[in-house]
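Of the protein chains in this complex, all but one are displayed in their positions.
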Amino acid sequence: MKTDFKKIAKDGVISSNPTLKLVLGTCPTLALTTAAMNGIGMGLAVTFVLIFSNVIISLMRKAIPKEVRIPAFILIIATFVTIVRLALDYFLPDIYESLGLYLPLIVVNCIILARAESFASKNGVLASAADGLFMGVGFTTALTLMGTVREILGSGAIFGHKLWDFSIGFFSSSAGAFFTYAVFIALFALITDKCSEKSKHKKANDKIKENA
Amino acid sequence: MENNLIYSSSPHIKAKRTTRNIMIDVCIALIPATVMGIVYFGAYALLLVALSVLSAVAGEYIYLLIMKKPLREITREFDFSSVVSGMLIGITIGTNYPWYSPIFGSLFAVIVVKMLFGGTGKNVVNPAIAGRVFMFISFQWAVGAWLLPNLGSVYGETVISSATAVVDTSSGIVPKLSVLDMLLGTGMQGCIGETCKLALLAGGIYLAVRKVINLIFPLIYIALEGLTTVAIYGIDFALFLPSILSGGLILGAIFMATDYTTTPNTRLGNIIYFIALGILTAVLRFATNMETVSFAILLMNLTVPLIDKFILNRPFGYKKQIKTKGENK
Partner (left out) sequence: MSFFKTAWFKCIACLLSIAVISGALLAVLNDALAVSPEMRTMRAIKKIYGEEKEYSVVLDIDSKDDTKNTAIVYDGVGSVNKIYEIDNGDILFQTTGYEGYKNGTITLWIRTAKTGNDYSIEKVILEKYEKQTLMSKLTGDFYNGFKLIDATAAYNDGSLFTARDKTAENYNPVSGATYSANAACNAVNCVIRYLGENGGNA
């Protein structure tokens, strides 16, 4: 079965964007979008864990019995999360501190478990790796965009540099997190629906021209 | 072609009361409190209230225009509910807030809390309360100090911030202002509209006379809050009057907690709701040394669907079954 990498990529970033379409992994999304830098840090950590856990699980998919697949997945994911923790504490302590409690929480991040269960345990290694990569990219992009908006509105800064004194504290709070998240999901649905409508119209027009 | 026919299902009884009339009554009831607030706090208070009302109305218009409703229809169907929300939001902030805060508060309250959930009568929480909490969270940095807790004027300490000791326990708990001062609001710290209790009570009596609200329920709320505060501080009845006359309690009880949409449907439900409100406000005030009327109302608004689920209204025409002895099946 030939793997369609384009489809995997499109699914991961746009049509099945884990944060904005599948609404998975909301806990880090809500907590770590107070600043754009946190979003990038968390996104990169999750991408790393996604790729490697997907690869290992895909390699072992014939060997793991069906009955214990969830515990096995969690063991593998936990291993990689611990590796990421140790590496971040050693090499990038600033990001480690800003991620705080949410770094070990990546183990139960729904995105990783969901992709392991639904994709990696059924597809080949290369496809799983690509899926992990693009899902991670989708997650990181969503988090960074939300983080930028919340940071600009909530603390008047961007990537840590203060822009102006004005800020609306609501957007830095958890209520603002939910609100921004909801607005992003709505806008994303609006944009993707309009784009898919346009492409459907275009395809229909092309077909008409072909047959004419 | 415009449709000039109205069709609906029975009962076809028409009354003179419309939403617009009720809302205009509430606006009139709020005028004394607003005027006293402007008298105490100056022209800046007038600016805040004006900006708040204008933003609230603008918010409603903008939302309906985005939803592609024609301008004439919006104006024809305009019920003054957004004006009421605007006025309430304007008088629940203090004059230490920056001038743009009521704009954001009103827009948030009207667009997000009211219009997004379906418009008048479908708001999930009281929009004025939500707007006030929004401004409270958002603009603390500009205010510079926490909004001075009004209970500070009860407990006799000059309060700089809410974390410093508010209760002066060395000489017992002594209110700093006399009860008359608190009733009239002279020399009291607080939001624009909440200091002159007399004006608020006058507005409340007007609303009760016009049958807009049932005054029993706000009174239950106020009384329960006072009694709970008395109980918390060791059954000291001297605290009853000061505690109900300080803070935004009377403003919240009369004008915000009685919003039609966010109170239960049944009488028993309402009694439970307002008793719970009173106890919650007093307990939260004691625990956090902050003005918690708005937060208590917000929390209780969220429990109204629960209360309505368990305390059901009697259906129209329902007769209670009388069980007779010896009846089988």
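Order of writing sets the labels: A and B. Residues in every chain begin at 1.
By our rule, a contact is a pair of C-beta atoms (placed from the backbone, for glycine too) under 8 Å apart; a residue touches a chain by one contact, two chains touch by 3 or more.
This is a predicted model, so every value here is computed, not measured.
Asks: Thinking of the whole complex, not just what is shown, which of A:Leu86, A:Leu126, A:Leu190 or A:Ala204 touches the missing chain?
Replies: A:Leu86
Asks: Given that one chain is not shown, which residue among A:Ala9, A:Cys27, A:Leu44 or A:Ala72 touches it?
Replies: Checking each option in A:Ala9, A:Cys27, A:Leu44 or A:Ala72, the one touching the absent chain turns out to be A:Ala72.
Asks: Tell me, which residues in chain A touch the chain that this view leaves out?
Replies: 63-65, 67-68, 71-72, 75-76, 78-79, 82-83, 86-87, 89-90, 93
The rule we apply is simple: only the chains that are shown with their structure count from here on.
Asks: List the residues on chain A that touch chain B in their complex, please.
Replies: 167-171, 173, 175, 179
Asks: So in the complex, which bits of chain B are touching chain A?
Replies: 104, 108, 112, 134, 137-141
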